[in-house]
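The complex is shown incomplete by one protein chain, all other protein chains being positioned as in the whole.
Presenting chain A:
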Amino acid sequence: MSWHRLLAGSTKYAVLIAFAAFYLVPFYVMILTGLKPLEDISSFEIWNMPKSLDFGSFREAWNQMDSNFWNSVRITIPGAIVSTFLGSLNGYVFAKWGFRGSNWILFLFVFGMFLPGQGILIPLVWVLQFMGLYGKVNGLIMAYCIFGIPITSLLFYRYYASVPDELVDASKIDGCGFFGIYRRIILPLSGPTFAVVGVWQCTRIWNEYLMALVVLGNPARAPVTVAIKNFSSMGVIPWNLQMAAALIASVPTIAVYLLLGKLFMRGLLEGSLSG
């Protein structure tokens, strides 16, 4: 019995460790390759340790993509802030000021969120061109704000729906109006949800690729995801630069994930509608 249990226990850990290796190997290889100079790069030595610690590839990759990195920052921060605030306001209306048909509107918001982005790309480009925002950072920010509305509204709605209506009714009797209730009751309770939604939006916007490629394909204005693509479409593939670039682009989101994992997890569960 006990050796049986021991065997079962060690099998469990063996499987878990094997999968941990599967998830970590690409990161490991990216670091390994990024630490080698170009002349040491060969696909036959992919598993070999670098001969010495050489940060040249990271420096070189950074020099080529630093402007893209800052573009991503300039896009992600306003995009996340605006869409989060819109979501809070919308979620408040949906949860506490529902009107006839408001459930349908929320349903249509969420439905649109699950459909493939390709379905709106051509008109998006056309409209952005018309507005003079095509190929501009502001155009992409605007797109992220709008396409962020469904998920942020949904996340806030689900949270605000759990705030007791009695609280809202009581402050109505005290004479608070729409904004009074929002400021005195709803906002003070919203801190954690703002954090969850903000983290989720930052990660999603930072990692987004399709719309960024279409709206901001210009290498100088592109965000990091497009910059990585540009590294990989060079004639001779500089694997070391590519891996270094991919790692640099991942640092902010991995840092957020490791530091704020709980918030990240809540966004994931609530956003997939199964939290």
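Keep in mind that, in the parts below, a residue touches a chain if its C-beta (ideal position, glycine included) is under 8 Å from a C-beta of that chain, and two chains touch if they have at least 3 such contacts; residues count from 1.
Assume contacts and distances are computed from a predicted model.
Trainee: Which protein name, taken from UniProt, belongs to the chain you can't see among "NADH-quinone oxidoreductase subunit K", "3-oxoacyl-(Acyl-carrier-protein) synthase", "4Fe-4S dicluster domain-containing protein" or "Sugar ABC transporter permease"?
Mentor: "Sugar ABC transporter permease"
Trainee: Of A:35, A:75, A:214 or A:263, which sits in contact with the chain we cannot see?
Mentor: A:214
Trainee: Touch as defined at the start, partner being the missing chain; which of A:93, A:155 or A:263 qualifies?
Mentor: A:93
Trainee: Among A:146, A:167 or A:195, exactly one should touch the missing chain; which is it?
Mentor: Of the candidates A:146, A:167 or A:195, A:146 is in touch with the missing chain.
Trainee: Footprint of the hidden chain on chain A, which residues?
Mentor: Those residues of chain A that touch the unshown chain are 12-13, 15-16, 19-20, 22-27, 29-30, 33, 42-44, 46-47, 86, 89-90, 93-94, 97, 99, 102-103, 105, 107-112, 114-127, 143, 146-147, 149-150, 153, 172, 175-180, 203, 206-210, 213-214, 217, 225, 228-229, 231-232, 239, 242-243, 245-246, 249-250, 253-254, 256-258, 261, 264-265, 268-269, 272-275.
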